[in-house]
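The complex is shown incomplete by one protein chain, all other protein chains being positioned as in the whole.
The chains carry the letters A and B, assigned in the order they are written, with residues numbered from 1 in each.
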Amino acid sequence: MVRDGGRRPILEVRDLKVEFPTRRGTLVAVDGVSFHIEEGEVLGVVGESGAGKSLTGAAVIGLLEPPGRIAAGQILLDGERVDHLPYERMRKLRGKKIAMVFQDPLTSLNPLYTVGRQLVETILTHEDLSAGAARGRAVELLAEVGIPSPVQRIDQYPHQFSGGMRQRVVIALALCANPRLVIADEPTTALDVSIQAQIIRLLKRLCEEHGAAVMLITHDMGVIAETADRVAVMYAGRIVEIGPVREVIRHARHPYTHGLMGSIPVIGHDLERLVQIEGTMPRLTEIPPGCPFHPRCPAAFERCRHERPELMPVDGSTAACWLHDRAA
Amino acid sequence: MATRPAEIEGLALGRGARLFDGLRRFFDGDVFYSFRRSPVTVVSFAVTLILLLAALLAPSLAPHNTYDVASLDLVNAFRPPAWADGGDPRFLLGTDDQGRDVLSSIMFGLRISLLVGFVAVMLAAVVGTLLGLLSGYLGGVLDSVIMRIADVQLTFPAILIALLIDGIVGTLLSPAARRDFKIYVLVAAIAASLWVNFARTVRGSTMVEKNKEYVQAAKVIGVHPGLIMLRHVLPNVLGPVLVIATLSLAIAILTEATLSFLGVGVPVTRPSLGTLIRIGNDFLFSGEWWMTIFPGVALVLLVLAVNLLGDWLRDALNPKLR
Partner (left out) sequence: MAPAADYRSGKAARPLLRVAGLTKHFDVSPPLLSRLLGGGGRATLRAVDGVSFAIPRGRTFSLVGESGCGKSTVARLVVGLYQPTRGTIEFDGVDMTRLRTRAEMAPLRRRMQMIFQDPYASLNPRWRVLDIIAEPLRVHRLLDDGRAVARRVGELLEQVRLSARDGDKFPHEFSGGQRQRISVARALASNPEFLVCDEPTSALDVSVQAQILNLMRDLQRELGLSYLFISHDLAVVYHISDYLGVMYLGRLVEWGPARAVFRNPQHPYTRMLLDAIPDLEMSGRRRIPVAGEVPSPISPPAGCHFHPRCPFANERCRREPPQPVAAGASQVRCHAVAEGRLGEEVIRRELVAPS
């Protein structure tokens, strides 16, 4: 893969396939997903519930809940394969090279330990510092994420922080070992709108400063518009469109993305009716042949019903849609 | 979309169709699937079924009627099991000191044990569930009162309650009436030791369900609180009740056996497994081991099978494990 300066992307995912064996057969939840994230870049992964975006994130960090498993594909972190690593090696990687920010700050922090203890514990796991130095670093981190009076608050318990503050602590935890990749799974969904804005800004700034790559998983297009450099739109376990944020949001190439953008209400747009995509995303047991979106697609034609489209370049972006196949 | 009358009328399933649909869903579902897959559970279920049938059909199946005093012959007393020296094929597991067939005694004893166990558990379940429902849904002073009674109740073991009630009843009634009432007293005492478990669990589940939106929706519609409790909340809290009932059955049977062993359980004329064990116990060390061992084995089998079934049920019904 040719990059500026010949640098490798921090994360490369090739043809990832995640399966769930159940008694009714094997369900394919993520089907042949490929993407990469460069240093300092924010890739948004957007999609509705059931699209497979959280599972993709879980697969990358090795936290897939059994019986789910990676059935095929490769995940490369800084050029090294990390899918199918033995448990111990994956555990060492987590925190040090890959960190994760979850949705619910209430359950991400252990309510029985002080914030300081959790930070220090994480720092000491990955870095060789004395306890005092680790504590100093923890205070620095808290200040960096905008917690006022960090020296006092470091000894407080999670329940003494508000939701937004807790999420800041979670971000501090994620960044304390200077990871190369941060996966944020719906980091702002549980927060109020005014706090959301602060947290997004914080995440973006810190990741830029630390030089980390970010995989931002969310269903909220607005958050993507503000934070991401590139965005991947997922549907029924596949990426249907991926490209620079401006391109995907303003000039959607895939009919699903187009429908999705149209169904979002925007202040200032006076519409009688919002764009409505008929039907619902198919269940994993009922994914249609060909293009998974074709039953709901206003522009579907014969080829869409039989052949599954792969991502193809469409001036400036990429989309998996036969409408853009020049060869046809 | 025009409404098609015929199709709309067809949608209301009749009672029979609903039952059939319900059965079909059960056998198709995850619970039955986990049952099929667990050999331990299937065996436990089979054992319980066999013992249940043996108890139910004892009057017809048992080789001898041990209640019929006239048919007893002291000549047959103290016979060992059929395969041992001096055994008689008519008495497969031997006889006791009065010439009663041990196998038949066990079958009739099972009957009593299961009857007392079932009735006690039913009573405890109904009372406990009702009190738990009221306590959890209505809260306030009623809740505090019921829970304090429950706490006090828990400090008394079943045996103590049974002895207490037995003693009180003994002083109030004539010996003849006392004998008749003994079995009701027994059932009540065992139920009294079990209801708290039901009440506590149902109360907890009720308090969770009470805050869910479907209950609030019913309130907004204007449904009577009693109907909300019975029709909305109760079906959703019954799952754990079933599990507790199964496990309580094992406890009830054991409790009854203990009480009978101690002599304060069922009257001797209708011995339960516990009584049989006690009677046989006297002869254990003089060599007639079969009189106590076989009823003991039957008791252990029953309790074990019921317990294992209850264990499986609890895991199968736990939504978090599915």
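Heads up, the rule we're going with is that a residue touches a chain if its C-beta (ideal position, glycine included) is under 8 Å from a C-beta of that chain, and two chains touch if they have at least 3 such contacts.
Keep in mind that this is a model prediction, so the values were computed, not measured.
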**Study point:** Sole residue of A:Leu119, A:Leu173, A:Leu260 or A:Cys321 that reaches the chain not shown, by the stated touch rule
**Key:** A:Leu260
Check your understanding: Any idea which of B:Ala70, B:Ala176 or B:Val220 touches the chain not displayed?
Key -> B:Val220
**Study point:** Touch with the omitted chain, as defined above, among A:Gly40, A:Gly136 or A:Gly222
**Key:** A:Gly222
Check your understanding: Which residue from B:His64, B:His232 or B:Arg278 sits in contact with the chain not drawn here?
Key -> B:His232
Check your understanding: So that we can see where the missing chain sits, which residues of chain A does it touch?
Key -> 48-49, 162-165, 192-198, 200-201, 204-205, 219-223, 225-226, 245-246, 249-250, 259-260, 262-268, 271-277, 280-281
Check your understanding: At which residues does chain B meet the chain that is not included here?
Key -> 1, 3-5, 7-9, 11-13, 21, 212-214, 216-224, 232, 235-236
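The rule is short, and it goes like this: only the chains that are shown with their structure count from here on.
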Study note, to complete from the structure: When centres are defined as mean Cα positions, the distance from chain A to chain B in whole Å is 53
